[in-house]
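I have a structure I would like to understand better, so I am pasting it below and will then ask my questions one at a time.
Every protein chain of the complex appears in place save one, which is left out.
Naming follows writing order (A, B and C), and every chain is counted from residue 1.
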């Protein structure tokens, strides 16, 4: 596109013609998110029932699927949270470099891993190891996201206008997730239901913003409204 | 891209450099649609036949696949309808905020769920529960789409030039789908073939626009023709 | 993007702010192509061999996979041809409307169907029915592509500068594929190897452009070089 947009200006200013900005980073990331989130739902398989039993068994087989469906829909929301976070964070990132590319790939590796612990928790919900692996993977994903923001803020890849207060807010906001998740691991040694309650709370916390967060989301929305 | 496009202007005007508009929302949504719609077709599996029976059995095995193929192609069209609706709707949405992002994720969750009831209806076409779940998921998808339009229109995220009459038309047009689908659920208690007839009619209704709809599509096309 | 690009111009000219052009059509199409073409290759499964036999059996099991791998790589090239054709064709399409959206969805339905006949031909290469279904699906895909070009050219959705001679060339060029494929179906009644030879020839014909085609590709390349 850049090739064609201002062809007459090309001689005037030594503008790097072929350069793409962050779009490919976005396209690649959005692709990984879209595939992971979609395949998560596609994991829910239709029960196979012998022909003569279909009429009597189908309903009960479907109701057996219910906990599996719930765990996958919750993970859909968790992936949604990470996508929204990535989306909001990169609205402030004006450029990238080799290291940011690789931090992003590391983050996407975590994202693409989420279906595994999700399936584990959906299949073996009563095992502590399922809760530990699930919380661990999500916690590490959150840590890598925080690391990315730290890198971006420290090496001035953010938009110069970004408010330093906002930078600190994002830190605090993003770091809450791994803290929650790692405390869910600790809680799992005391009580599995308590650990699961923490997992549910993190999800709700990030989807329904509380008052302190609200102010910053407002500001972010205003950016998109300019 | 915005980074590079007008680098000289950066000091003149405090333009948010790193900001992406609706593109990531589009990229993510188009990704989920593309994966769901493609995997729907890929669900059609090649029959496995022992080597010595291939010559005699292959044709009949393939003809057994026929109803399964039909139900998947119909769902391909249904997903096509929802994509076209999303495409047309967002041609009028000039910005987004936290809540619209999440309504969209909710909508995509419904979209990604469609292969499950499709497979169910394709595998157990004679069970009322299949028809109910199929119509239910599609009905809810339509409801969430209507909710999105309501939110976008109410909170002025639409393009200011959008004709109020057009806004009302989209409401009425989009809301017809859930009404149809929920009446298919009611019909399924009377007669399964009737319920399926309703399902077929909704699909045709949205693909082949009738006269009242035509006028609005014309206008939409003109937007794209400017 | 359009939101941000020229924010100062917004009051001056009643420009439809939220409008996206053909990008979503491209994003959706490229997504379907990317998924179909990738999953085609991912269909090639690792042979499962009992532990004690791995050393002796692995090589021979892998060599059994060879015809299956070949048929999938050929289909990869065929999907490549259709993507290149879509890419080149839409370089001349300046706008779209409801009907073009649906013709494109129909085309993508054909594209997403290609792995099925490919797997069929790879699994049962000696059955006439495999050759017929494979040629039939590819032939219909080519027909729908021709239909799209006819629609686009007839209803003036092409770029006004497009040379009428070029329009006619694309017709002839694109229509050759279904003619070839349907003649492969006829040939399959005489001889399967002959039919397969025709299939191989179409693929080579479209990848390695001959002299008459070359001139037009040159012109197309020049467009991209401006």
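Criterion: a residue touches a chain if its C-beta (ideal position, glycine included) is under 8 Å from a C-beta of that chain, and two chains touch if they have at least 3 such contacts.
Predicted, not measured: the structure shown is a model, and the values here were computed from it.
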Among C:39, C:99, C:129 or C:167, the residue in touch with the chain that has been omitted:
C:39
Contact partner of the left-out chain, one of A:53, A:70 or A:105:
A:105
What is the set of chain C residues that contact the non-displayed chain in the whole complex?
1-2, 5, 13, 15-16, 19-23, 26-27, 30-31, 33-35, 37-42, 44, 46, 49, 54-55, 58-59, 62, 73, 76-77, 80, 83-84, 87, 90-95, 158-161, 207, 209, 217, 220-221, 223-226
Which residue numbers on chain A touch the omitted chain?
1-5, 7-8, 14, 16-21, 23-25, 27-28, 31-32, 34-36, 39, 95-98, 101-102, 105, 108-109, 112-113, 115-116, 119-120, 123-124, 126-127, 129-130, 133
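Everything that follows uses one rule, which is that only the chains that are shown with their structure count from here on.
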Per the C-alpha means, the centres of chain A and chain C lie apart by a whole-Å value of 33
On chain C, where are the residues touching two or more other chains?
3-4, 7, 31
